[in-house]
Each structure stands twice: as structure tokens, then as C-alpha cells.
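Removed: one protein chain of the complex. Kept in place: all other protein chains.
This part shows chain A:
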Amino acid sequence: MATPRRTPPEPPARLWRNPEPKSRYDVVIVGAGGHGLATAYYLARDHGIRDIAVLERGWLAGGGTVRNTMIIRSDYLLDESTALYDHALGLWEQLPDELEYDFSFSQCGVLNLAHTEQEVRDSRRRAFANQLNGVDTEWLGPEEVAEFCPVLDTSGESRYPVLGATLQRRAGTVEHDHVAWALARKCDEMGVDLVQNCEVTGFRTEGDRVTGVRTGRGPISAGRVGLAAAGRTSPLTDTLGVRLPLQSHPLQALASELLEPVHPCAVMSNHVHVYCSQAHRGELVLGGGIDSYNGYAQRGSVHLVERQLAAAVELFPMFARAHVLRTWAGTVDVTPDASPIIGPTPYGNLFVNCGWGAGGFKATPGAGRVFAHTIATGEPHPLNAPYGLERFTTGALIDEHGATGVAN
């Protein structure tokens, strides 16, 4: 078939400039993932700081922000966590209007399956804790699960019987790359310089302050520096002799070919380490746990993918004949208590936002907002006060392994 020879339409306007970096900024943010962009956005919007550069070693949002599986929820167990993640969920609900960008925020609901009696008890405890914190998590019995998500095998005959599930109806998915672009456009409009291909390799210091960063494109002075470099935070802080409790691991995900819409929500199973949703375009999107070893290669081991698929096919027998179209990996920075680190460092004007591990995408606007507050005022926001580095000395950990047993 011949393609008609028409003049092609004009490409859409660019969403941000590509400026040369200046030699100095009030605030330098390292990393143009969702968290770095959201931080710049709230610094400019709420704190009147506009002389900001966001420096990115690769391309904008090319890290975890576009490698994640887009699940957004706030049904974590502990008070500190629900406060932070639910703050983020509230912001997600406003952001499409505020950023004037439709990034397909779909509150399709997230099910967290329980396959054992102990998981039933733990899940109900988490649902009740959430309700006490004003979060809309419910407990569903097997029949209600079957009704909510008919593609799940709830027969009781399966290898991993579904004894029930928690459901958060306000939870769901958003299109991750569009979120980054929407934030980038607004940042750019407010005068923030988004500088790609600009790797930060170290810092310049004076006593216990940083005076700027060294980059592949020359030194840049800064009044304050905020790190939002996710899996690559340790190599940066190591240059200052600041050891953070982070371990960087590969985390993989995969997608099928485009299928008709059959899967109405997102389903997670901590027990079998798999989760699955269907993207708007039709791909089934699956993920699981991290690779066991430390790694920065943005690739993982194939037997993990095989295990995820084996588990997924048990839960969703009808997906057995779908095909894996592609798999990919990102680098996630994991902390000992599966909660992030957001706060000051031993260097007075250097701040870190890291350690989000396998589940920081959902927090993007919330993390950006509290990190912006921390950078602007020098003090943590009440929501991130419990998330400082000092908890690894005091022992006041925020142990969320129960709610993050599976990535996302």
C-alpha cells in the first residue's frame, strides 16, 4: 500500500530549553529524574527560588523514573510512611490540572494478595492501621477479590490460593515519562535550567560546606546542593567521605505485547514476588524483587524474570499465552529499613534524597515537596523529619519490609 505523499505536520513545540550551564546557581539539584524535577518545581513555586539548575548525567528522566512500573499507592503500614506516601497521593490527584498535562492518572485500585493465614493477619492489620490514618485501604475476601479482578485465579485450587487481599481504591498508575515531561515544562517556564549530559563527578568544599559541584562540563558554584541521584548516590557521597547506608541493586521489569484490555487494576503478591498491571496501551507490565547482588549495570539476571513469569502464570492462568516483548532494569538504592533518606548531611548546605529503593516513583511529588522545603529552609518538613540519616545511629528505623516485600 502506498503512503500518501503529504507534507508532514510540524513537530510539536519543545517542552523545555536545553541551556548551557551557568557558572553559578543558588541551588543545584543533581539528577533530573522525577524527584529532582519535582524538587525544582516546588522550590520555584513555593519558596521563590528560581535560580536553579537540575544537572543530569544522561537524558532527562532516563533513570528509575521511566524504568519503573508506575504503581502508585499509599497503603504502607507505619504512621511515618502513610503520612508521606498519602501526601504524595493527594498531590498526584491535583497535579494533572496544576501542570496542565494529562498523564493518564488512573485510580484503578491496587490489590495486595494474601496467600497464607499469616499474610491474612498481616494484611488486615495493615488495612486497619491505614484506616486509622485516614487511608482508604479495605480488606476483601476471596469472592470480593474475584469480583474486583476477574482475571485472577481465585478458585482455591491454584498453587498460591488467594485467601483475600487489601484493596486501595485511590491507588493506581500514571504514565511515568509524561509526569517527568510535565514537571520539566513547568520548571523550565519558571526559569529553572535543565541541563542534560552533565555528569556531576564530585564537589568543591570549604570546611564543612560545599561550594559547588565538579561536572563533565566544568565546575559550577552553588549556594546549596540537593542530591536526587537515586541508585548513583553513593559514588557521589563517597567523594566527600560520607558513607550512606545504601546498597545499589538491579531491579528488572518486563512487558508483553499489546493485548485487549482485560486486567482492570494492579495486583501485587509479596508472597510470590510478582506484580502485574495492564498499561493504557495494552501491554501487561510485570515486575518482582531486586537482584540479590549489588550492581550498577542496569541489567539483571534472567532467572528472576523466569520466576516472576512462573508466579504470574499461576495467579493469572489466562496470561500463559502472552509473550514477553521486552525486559529492562534500573538501579535502585536500598536502605536497611526499606524507607528513604531525606534530610541534611554532615555538610551544612548539602542535602540528600535517596534510598527510595524499588518504590519511590509513587512518592515523586511528595518527595519533591518535602525535599524542596528541606533545601529552602535548611530544616526538614514535618513529614520527612523521621527520615533523616540519624535514624541509623539512634535506631529509630522505619521498618517497611512488610509493605515493600515486593518491588514497587
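We take it that a contact is a pair of C-beta atoms (placed from the backbone, for glycine too) under 8 Å apart; a residue touches a chain by one contact, two chains touch by 3 or more; residues count from 1.
One rule holds in what follows: contacts and distances are computed from a predicted model.
Of the names listed as "Nicotinate dehydrogenase FAD-subunit", "FMNH2-utilizing oxygenase", "Heterotetrameric sarcosine oxidase delta subunit" or "Glutathione ABC transporter permease", the one that matches the UniProt record for the absent chain is "Heterotetrameric sarcosine oxidase delta subunit".
For the chain left out of this panel, the touching residue among A:172, A:295 or A:330 is A:295. The residue from A:37, A:84 or A:246 that touches the chain not shown here is A:246. Interface with the hidden chain, as seen from chain A, comprises residues 232, 234-235, 238, 243-248, 292-297, 301-303, 333, 336, 392-395.
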